[in-house]
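The following block contains the structure, expressed as structure tokens.
Yeah, one chain of the complex is gone here, protein chain that is, but the others are all in their spots.
Right, subunit A next:
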Amino acid sequence: MPFYLPIAEMSLNIFLVIGLGVAVGFLSGMFGVGGGFLMTPLLIFSGVPPAVAVATGANLITASSVSGAITHWRRGGVDLKLGGVLIVGGAIGSVLGAWLFTWLEAIGQVELMISLLYVVFLGGIGGLMLWESLFALLRSRRGGAPRKRRAGRGWQHSLPFKMRFRKSRLYISVLLPLGIGAIVGVLAAILGVGGGFIMVPAMIYILGMPTNVVVGTSLLQIIFVTAIITLLHSVQTQTVDIILTLLLLVGAVGGAQLGATLGMKLKGEQLRALLALIVLGVCLRMGWDLVSVPDDLYSIMPGAL
């Protein structure tokens, strides 16, 4: 059944859209990830203009992060002060990112940049995850003890403007969370992702945050930053399609329930290995599109030079 999307100005099969929502929701429920890094490429693969895919992706992530954030908030897993600093950084980064996006669109390189960044980040994260989970699987076979991780005690402690974050039991330079927030903001605005896949490791390994507040605090940042990005894209590129958001959300809510149930039956390492393979698959597909000879050298889009 075709469904006309007023902002994308195209018709997509409604079952395909809801199915996409279910698939990404399923993965996010199963692995506890936001799923934006899968949603945006999948939308682009199904023919949605990249600008609409990115802006609508951001809008969708706001919605899908709310329920997670509420859960973590009830458990006391949100550091409001640190979250606030991450949000300020994210706001700066997303303004910069949205500006970059508009500029890249004007010079005709936005699709290239989206694909390149996806290939780099998905490839990097997917590769690391696969490596780590394979090692973990091997170790659990041999029955060895997992290695202990320690927060870094290096360069990050020589930075100025130190601030105390009681909830996270940290005394660190405010520049660190500001910078992390900003980088995530830039990526989120260009790629239509939440950025949890960058932020969570950065919070653990660079800031040295206790893991019980990491996910909740990052979700809080993601809600605010994706909301800002939705606003910026609404004003600058006018490519947020709320009808598409709602359709995807319907699928994602159902999919997340299914995924969460099934996710509990699998082991953590298996889950990560599986997610890594999916991430690498998307990365390969995007990379292939970059290097394979295009069907037609010429492409068109509305606008002026």
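Everything that follows uses one rule, which is that a residue touches a chain if its C-beta (ideal position, glycine included) is under 8 Å from a C-beta of that chain, and two chains touch if they have at least 3 such contacts; residues count from 1.
The working rule: contacts and distances are computed from a predicted model.
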UniProt lists the protein of the undisplayed chain, choosing from "ABC-2 type transport system permease protein", "Transketolase", "Transcriptional regulator, XRE family" or "Membrane protein", as "Membrane protein"
In the complete complex, which positions of subunit A touch the hidden chain?
-> 1-4, 6-7, 9-11, 59-60, 62-67, 70-71, 108-109, 112, 116, 223, 227, 230-235, 238, 240, 242-243, 245-246, 249, 253, 256-257, 290-294, 296-305
